[in-house]
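Everything below concerns the one structure shown next.
Complex shown without one protein chain; remaining protein chains in place.
Chain naming follows the written order as A and B, and within any one chain the residues start at number 1.
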Amino acid sequence: MTGAFVVERWTTASRIGFLVIAFAIVVLVAAPIVLKAGTLDRLTALFIYVMLAAMWNALAGYGGLVSIGQQLFFGLGAYFTVRLADAGLNPFASTIAAALIVAGIAWAMSHFMLQLRGGEFAIGMWVLSELTHLLVNLDRLVQGETGTSLISMNVYDPDNRRIAIYLLAFGIMVALLGALYALLRSKSGAAIQAIRDNEVAATSVGVDVLKTKRILFVLAAFGIGLAGALWLCSALTFQPKTYFSVQWTAYMIFMVLVGGIGKFEGAILGALLFFTIETWFGGTGVWYLIGLGLAAVVFSLFFPKGIWGAIEQRFGITLLPIGYRLKIIGGAE
Amino acid sequence: MTLLAIENLDVRHGQLLAVKDASIKVDKGEILALVGANGAGKSTLLRAIAGAHRQTSGRIVLESNDISDWQSFQRVKSGMSLVPEGRKLFQDLSVEENLVLGGVAGRKGMWTVDKIFETFPMLVKRRQAKAATLSGGEQQAAAIGRALMSNPDILMLDEISLGLSPAAVDLVYASLNNAKSGMTIVLVEQELSRAMNFATRIVCMLEGQFVLDRATRDLNRQEITAAYFGKQRSTH
Partner (left out) sequence: MLSNLIQAVFLGGYYAMVACGLSFMFSVMRIINLAHGSLAILSAYLLYVLAQKFNINPFLGLLIVVPVMATLGWILQRYLLDRSAKGGELLPVLTTFGIAIVLDNLMFQRFGADTRSLAPYIGDLSWASYALPGGLFVGKLQILVLMTVIVVIGALQLFLKKTQLGRSIRATAMDPDTAGLVGIDAKRATAAATAIAMATVALAGAFLGMRATFEPYSGTPQLLAAFEATVIGGIGSLWGTLAGGIILAIAQTLGASVHPQGFLLGGHLAFLIVLFFRLHRNRDAILTWLRVRTA
């Protein structure tokens, strides 16, 4: 074997990828000037889906923590927003503050939830979510399943409010994706990837597995809390049943499994697919849900790497490089 | 008469080609000892024959059946039994339960639970004890007993002396001598003198290949040691 290697992170595809992303950001920020109200609302929903998928992927795809209870953070994010706004805080500021509280709760929770393994963690989170749902129901403001709404939003003009929420959701989505991307490329990122590939081996080379998992757990809770808060801003009404529904986790699982678990681009692709499918088939109700469940079964059995995993394997493309590539220069074997 | 034939077998262990293009025939009634340095591919070869490790290419033929694609439990049914390295008893089950499970393949023959206890008397008082509580020698005896319970035509033993005291090894070999009557045996043994005392034929492996294969009576220690370290190549 002759020749030499260079270690590189960027490929031509990924450079093009970055240009495309920069362009997309500019277009989406300017979009409210031309788009109709309904379209803006749908795009806001898309941004929230991307956040949910990216955060569940961070947890399961990188941390190896499959949770069926992420609706816990979605519901809590919305709940604390209502609570803080009711106490007089500006509703937009409430979303951020609520997510910070959610992150704090997640940090406390992580101390014993992260000791659970595999399926126990998955369903333990679900139990915790049910418990939190029941506790939130006890709040007089919420009035059980009757719910309440984000009244203080009414001071804003509906059109301006819609654009503000759209921009806020977009900004938060970009910030969350950016934060996750930075985390994965940082020193902890190497640890995270090591854990994803082989937890036992990672421990033996000195990776602090628990600390790394905790970072991902809290980040995911924070991001999903924000998503719940934003959903509330857009929908205005808070009914605990809708927010603490396991359906949200089902959506996250669908997006990540189909897109490509453990792939940064996969979660985004999954969210786009889910959004498209929802737009086309969401009206078919039950069959639509059956389709989502079936997709989860089929992908987990036959394509556990998802669509992006297949694309990467087939064409060797990485748009957002996280790892490094070995490139052989000179003659090979 | 050939009982087991290995033809051009390649077995991978991750990236490593642990067994390279290996071919060998074992006759009925032979006692064959596989010797060689650590990592020479002996255990991998045994595990491949038993079906615990899938070969990349080549064939394994037992009597007239091509068993290359059979699962391990099917190979047990057709008369092959492996005592794996490290004993691998079912730790939470009692000695008796381990032995009874050894008969799950349902092959008829001389071996029954009672006969095993007769052959390995040290196990008698541990009959109801959990396997995890046994001493190393007792565990080895139980593991051999469990393998015998399937009444195999060919018994394979992987590193049965490993981790045992010399006295315990003596005992295990003594019991094995009682048990072997007419059975074909392939064993991996690190200790040369034990291998030479017990086996009728010695095969030495080096880096995944057979480098020496001869009847024990035609061999001396020096020749084996030389083959062990790859100083010469010799076949019969």
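Following the convention adopted for this analysis, a residue touches a chain if its C-beta (ideal position, glycine included) is under 8 Å from a C-beta of that chain, and two chains touch if they have at least 3 such contacts.
Computed from a predicted structure; not experimentally measured.
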Touching residue (missing chain; options B:L82, B:A168 or B:M196): B:L82
Residue among A:G178, A:G282 or A:P304 touching the omitted chain: A:P304
Among A:G104, A:P158, A:G171 or A:G293, which one is in touch with the chain left out? A:G293
Contact with the hidden chain (one of B:A37, B:L101 or B:A226): B:L101
Chain B positions in touch with the non-displayed chain are 50-52, 71-73, 76-77, 81-82, 84, 88, 90-93, 97, 100-102, 104-105, 146-147, 150
Touching the unshown chain, chain A contributes residues 60, 64, 66, 68, 112, 115-120, 122-124, 126-128, 130-131, 134-135, 137-138, 144, 246, 250, 253, 257, 286-287, 289-290, 292-297, 300-301, 304
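Note that only the chains that are shown with their structure count from here on.
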Return the distance between the CA-based centres of chain A and chain B, expressed in whole Å. 53
